[in-house]
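All remarks here apply to the structure that follows.
Here the complex is missing a single protein chain, while all its other protein chains stay put.
Chain nomenclature is as follows: A, B and C, assigned in order of appearance, with residue numbering initiated at 1 for each chain independently.
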Amino acid sequence: MGTSLKEDDIERQKVLTVAYRPKVKYAWATGIAIGRFLMGLRAGEILGTKCEHCGRVVVPPRTFCEWCFKESNTWVKLPDTGIVNTFSICYITADTTRVKTPLIPAVIGIDSTTNAGFLHLIGGVKPEDVRIDMRVKAVWLDASERKGSITDIKYFTPLK
Amino acid sequence: MDMSSELKVEGDFPIHFRYTAGLAGERFLREIKDNGRLVAARCSKCELNYLPPRIYCERCMSKLEDYVTIASVGTVDTFTVCKQDSDGKDLPQPATVALVRFPSAHGGLVHKVKGEVAIGDKVRVVFREKSKRTGSILDIEHFEKIA
Amino acid sequence: MYSLAIAHMQILAGLFDIVAVEAHSKVSDIVDISPVYDLALDPIYTRPLGLNANFIVGLEMNRYLHTSGATSQDCKKVVEKNRRNAISNDLAIKSANSKSSNDISDSISYPLTRNDVAPLADGAAVVVLAVEDAAKNLRDDPIWIKGAGWASDSPTLETRDWDKATYAELASKQAYRQAKVRDPAREIQLAEVDDTYSYKELQHTEALGLTSQSSAHQMLGQGVFDLGGRLPVNPSGGSIGMGHTLEMSGLVRVVELVKQLRGDAGKHQVHDAQTGIALAWRGIPTASGAVVVLGNR
Partner (left out) sequence: MFVKKRVAVVGAGLTKFVRRAQETGKELAFEAVRQALDSCNMRIQDIDSVALGSAPDAFDGVHMKGEYLLDGAGAWRKPYSRNFVGGGTGVFSPIHGWFHVASGLYDTCLVVAEEKMSSCLPHPQAAFLTIFDNMIERQLGPNLIWIFALEMQRYMHRHKIPKEQIAQVAVKNKRNALDHPSAQIARAVTLQDILDSEVLAWPVQRLDISPVSDGAAAVILASEDVARRITDSPVWIDGVGWNLDTTYWTNRDLYFPRYVANAARMAYEMAGISNPRKQIDFAEPYDPFDYKELHHMEGLLLCRKGEAPKLTAEGVTERDGRLPICPSGGLLGVGNPIAAAGLMKICELFWQLRGEAGKRQVAGDPRTAVAQAWGDLMQIGTVVVMRS
């Protein structure tokens, strides 16, 4: 009915187990909209799309408006500024290992969009000074280092 | 089409696994490891001896608690000669693999075979040397054809 | 196809009038599919053997050929038929129409050869279901779900039925009961069935009761399953001809069946079909499948 084991029971082989490491590997095609978004980042630009039907300007960009369910093919160059919609100060990694210097993940609402934004990090500021609704600006990698990745933006930092 | 649609992002699952043998699996693998014998779980209601054993009968969902010993000589139900490993790479040598049925058991065993076999051949289970057994299905070395 | 069956229940329950069913494959994102299948094997009894999961296909194909009397040559004929049918199907992947080879060096897991395996493909399919009144408002020639069924045999390699596709037999019995089909071999005019591996088409055709046990290869040889035959099987080209889109394949079979029953199948149109059946199998290492019977009146 749910026989409880301790980690020790397994390590000392009191019960039998099989260890396995999966070797599944992926090469995800970025698709059309995100492919173009990533190319934009390499060029130092944040690209969004506009739905000509409802007028919504969104980022991340998409080839269709999920509200109107129509194609959305109008590309818009967006400013690299916005506001902190929400943030966290995170002391652990994905496998729950503790880190000394916390990451500050945030949802950045990008200016000139219809309440749209994306996940990124806050930097160049003390964790205790970050606030919701704070205005921020992207800090980019040097053009020579950019490779068409979300990390071409190093982080967002408070707008002075 | 835009070149950007050709971009690929590579990735994997950064996790691994550890599976318990479970209640019936523990009993089965321990019997092989300690005593070099096969056991099945008996459903007295359906009159079936499940091999490998389980804690339940998949037909009537009774809880199974009685174990019976199964003689380790059986018959090849079907076989194949597998050329690739689990990752899709060529095996150093093709492996003959068979599903073997045992006279008093419901189910059977799937394992490698030493040498060539045909459907209907009689084979016996060859266990690894006792000192080398680890409590795994690989404590069975292979099936061997009985001349 | 499970999704179609579930949407069907939602409509029968009175929950919704119109339901869209979507399936897709983006298998090209997976670098090699072998480790994915490996992860589906029993971790205690099967995975430690270190074999490619297609050994299960080899075991089943060998058993099927042994009990039915079909041969590798018969399986090759399935492949030739399906590739031929796919030539006129615009949705088929091009590489699927390449010439067949039966070189012994192409053996993957005896008796399975590369030639027996449907090539993987990307794609997406959508089917829209509507309750009777709504359907009649939407178009003049809706295709009706006459019955749907799905079933699973034992998931373990040791206790499942290896002599026939019991899951397909059980699933079709449910669907036939709902559709009031008593003699499928007479009442069904065409079939779109899972052919992930060549022999599966023969095994599945028998399990659906479209021909008696162990007779599918003879019927195939007589041309019964050809595009112009008495009971065309996979006139679309099946997964072997069109490309195998993993779990989307079942919905592809349904889309192709709908086109046939509407008379929209173009060059691979079957003459005057009224009732057809489609079958999906969940792939290795499973013994599960779903069936739908469709009709145009």
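Keep in mind that, in the parts below, contacts are C-beta pairs under 8 Å (C-beta built on N, C-alpha and C of every residue); 3 or more make two chains touch, one makes a residue touch a chain.
Since the structure is predicted, the reported quantities are computational estimates derived from the model, not experimental observations.
Asks: What are the shown chains that the omitted chain is in contact with?
Replies: Among the chains that are shown, those touched by the missing chain are A, B, C.
Asks: Determine which one of A:Gly44, A:Pro60 or A:Pro158 touches the chain that has been left out.
Replies: In the full complex, the listed residue that touches the missing chain is A:Pro60.
Asks: Out of C:Ser109, C:Gln174 or C:Ser239, which touches the unshown chain?
Replies: Result: among the candidates, C:Gln174 touches the missing chain.
Asks: Which residues does chain C use to touch the chain missing from this display?
Replies: Missing-chain contacts on chain C: residues 2, 5-6, 8-10, 12-15, 36-37, 39-40, 42-44, 149-156, 159, 166, 170-171, 174, 178, 282, 285-286, 288.
Asks: Mind pulling the chain A residues that touch the left-out chain?
Replies: 1-7, 9-10, 15, 20, 22, 26, 28, 30-31, 34, 37-38, 58, 60, 62, 66-67, 85-96, 103, 105-107, 115-121, 132, 149-151
Asks: Considering the entire assembly, which residues of chain B contact the chain that has been omitted?
Replies: 9, 11, 13-26, 54-56, 58-61, 63
Here is the rule we use: only the chains that are shown with their structure count from here on.
Asks: By the document's touch definition, which label belongs to this structure's chain graph: line, ring, star, complete, or other?
Replies: complete
Asks: Find the geometric centre of each of chain A and chain C from their Cα atoms only, then give the gap between the two centres in Å, rounded to an integer.
Replies: 40
Asks: Show the residues in chain C shared as contacts by 2 or more other chains, in ascending order.
Replies: 32, 35, 38, 43-44, 47-48 - these are the residues of chain C that touch more than one other chain.
Asks: Scan chain A for residues touching two or more other chains and write them down.
Replies: Within chain A, residues 18, 20, 22-29 contact more than one other chain.
Asks: Using the touch definition from the top, list the residues of chain C that touch chain B in their complex.
Replies: 32-35, 38, 43-55, 58-63, 66, 107-112, 154, 156-159, 162
Asks: Which residues of chain A touch chain C in the complex?
Replies: Residues of chain A touching chain C: 18, 20, 22-29.
Asks: For the complex, which residues does chain B have touching chain A?
Replies: Answer in residue numbers: 1-21, 23, 25-26, 29-30, 86-87, 135-136.
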